[in-house]
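Quick notes on the structure that follows.
Just one protein chain is left out here, and the rest sit where they should.
So that you can tell them apart, the chains are marked A, B and C in the order they are listed, and the count of residues begins at 1 in each.
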Amino acid sequence: MKDRVTRRLLGMASFIGIFISLYTVFRAPLDKNLGIVQKIFYIHFPVAIVPYFAFFVVFVCSILYLKTRDRKWDKIAYASAEIGLVIDTALLVTGTIFNKPTWGVWWVWEPRITTSLIMWLLYAGYLMLHFSVGDIERRPRLTAVFGIVAFISVPISFMSIRWWRTAHPLIFTPAKIALGEALDMQMWIPTLIFLASMTLFYVYLLGQRVNMINLQEEIQDLKDEIGG
Amino acid sequence: MSYFEAAYFAAWLILFLYVFYIERKLAVLGRDLNHLKEVVKREKS
Amino acid sequence: MSKTPPFICIDSLDKDFGRRKVLNGLSLDVCKGEFLTIFGPNGAGKTTLLRILSTLSGFSSGSIVIDGFEIKENPAEIREKIGFISHNLLLYKDLNAYENLRFYGKMYNIPSPENRISELLQKVELDHRKFDVVGSFSRGMQQRLSIARALLHNPEIIFLDEPFSGLDVHASGVLDDMLEDFKKGNHTLIMTTHNIEIGLAHANSVAILSGGKIVYSKRGNLPDSDDFKSIYYEYAGDKA
Partner (left out) sequence: MSYLRHIMALVQKDIIAELRTKEMLNSMLIFALLTMVMFNFAFGSSSAMKAVSSGLLWIAFLFASLLGLNRIFVHEKDENCLDGLMLCPIDRSAIYFSKAISSFIFLSLVEIIALPIFTIFFIQESFLSHLWLLIIILVLSNIGLSVVGTLLSAISINTKARDLMLPILFLPVIVPILVAAVKSTELVLSVSSIDTQQFWIDITVWLRTLAIYDIIFALVGFLTFEYVIEE
């Protein structure tokens, strides 16, 4: 009961947070060079971080599952992969639509976008693997191993714009930060608020999704009990 | 501008649908669970 | 018999399969030289128990000590001591009989496998087919070779999981002879079956596994098969 209240509050907090941050985004000063387009960054950056974080959670929980054999970690890993995939989908869709006005084409085979797509494919594979292992005893182990393997795409995608010179804007480079050029304070605040509320949103989704798996199992148990 | 709006509309729509799916499914599962618990109680008594 | 510590010691063994409990607090001791037959209805967990004992499957909680080795800590030492015979052949059909045995001989670090291989092939009466591909054998011949494979490293402990199911007359004759040899040779054997006549024929102790637990066990002075049937139905009948 208490869990449920916490999860509701979390959900509410993340929604309010997102609204506040949207508001601050529109209140923030216009960029001198880029104009309104630059506002994308406030939203794009926090949303882009969450899938990386979600897949990192999959990686860590997969290792923890193999070490401890506690089903809890398997559930969290699965839920996190699904949420990461949904947010990554949203990100790819925005990116695709947004490419049109900036680069004039819908899709650019640019390292960051391409590696994000590969990441998407890998975790879609992760979910497919989850559904195609019939043996419930074996499933957590197999998906955990793949969760570890698939994580290779995350650092590659994250570092891609640093390794290859690309058209993708790179905000945080040591040189820019040293010059204080990365972002000025007024732009930092909305970004950080947005990042915090996206993280809350992720935690809320994770809680609900794990709860859903638990409910499904409980129902299955009761059905077995009645059936037997 | 229209691209800007379309992009954000699409992204939020996807996230909203996902939240909607989870909340809806949880409500259905909660109902099923309560129903089953009652059935079990009835069978035991 | 009770003075020596048990050779295989299983203590409150649990095995969860998904959310289902297959073994539920199973405890069992087996002494050296004992031939134990475990009876039980289908799905009682007999195969699971043997797979856990032979280190093929893990378990959720409890402890198993075989000849002083804790099973989770020293699986390799235990694997050297056991032979496992089941209705699965565990043979490569694209290799010939000799290659199959030589391969497993290397896996078990057998120092001079040649003699052992020809000895075993004679025992299972397959010497004349030594260099024929296993895929060309009849099912019965494959099963005889499979028995030879399991005994290659001369194991002290032999697990037999429904060994007679699907055997032809010749192969079960070979197996019968071997089981009698083992009893004389002070091997420790655990066999599972649901066939009461076969189970009682060789055993010197019996147990009934039902609902994931040992519900009945007796060492020495075994009842005859008719008496045992009524015991069996009494203990496991409602679940069978």
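Observations on the structure shown:
Note that in this section a residue touches a chain if its C-beta (ideal position, glycine included) is under 8 Å from a C-beta of that chain, and two chains touch if they have at least 3 such contacts.
The structure displayed is predicted, hence computed values, not measured ones.
Taking every chain of the complex into account, the omitted one touches A, C.
Only one of A:Arg8, A:Arg27, A:Arg138 or A:Arg162 touches the absent chain when the whole complex is considered: A:Arg138.
Looking at C:Arg129, C:Arg149 or C:His194, the residue that reaches the missing chain in the full complex is C:Arg149. When the full complex is taken into account, the listed residue touching the unshown chain is C:Leu91, out of C:Ala44, C:Leu91, C:Ala148 or C:Ile190. By the touch rule set out above, subunit C reaches the unshown chain at residues 51, 54-58, 76-77, 79-80, 82, 84, 88-95, 99, 103-104, 106-109, 133, 149. If you put the missing chain back, the residues of subunit A touching it would be 66, 118, 121-122, 125, 128-129, 132-135, 137-138, 141-142, 144-146, 148-150, 152-153, 156.
The working rule: only the chains that are shown with their structure count from here on.
With centres defined as mean CA coordinates, subunit C is found 50 Å away from subunit A. Subunit B makes touch with subunit A in their complex at residues 1, 3-4, 6-8, 10-12, 14-15, 18-19, 22-23, 25-26, 29-30, 32-33, 36-37, 39-40, 43. For subunit A in complex with subunit C, the touching residues are 136-137, 217, 220-221.
Those residues of subunit C that touch subunit A in the complex are listed here as 17-19.
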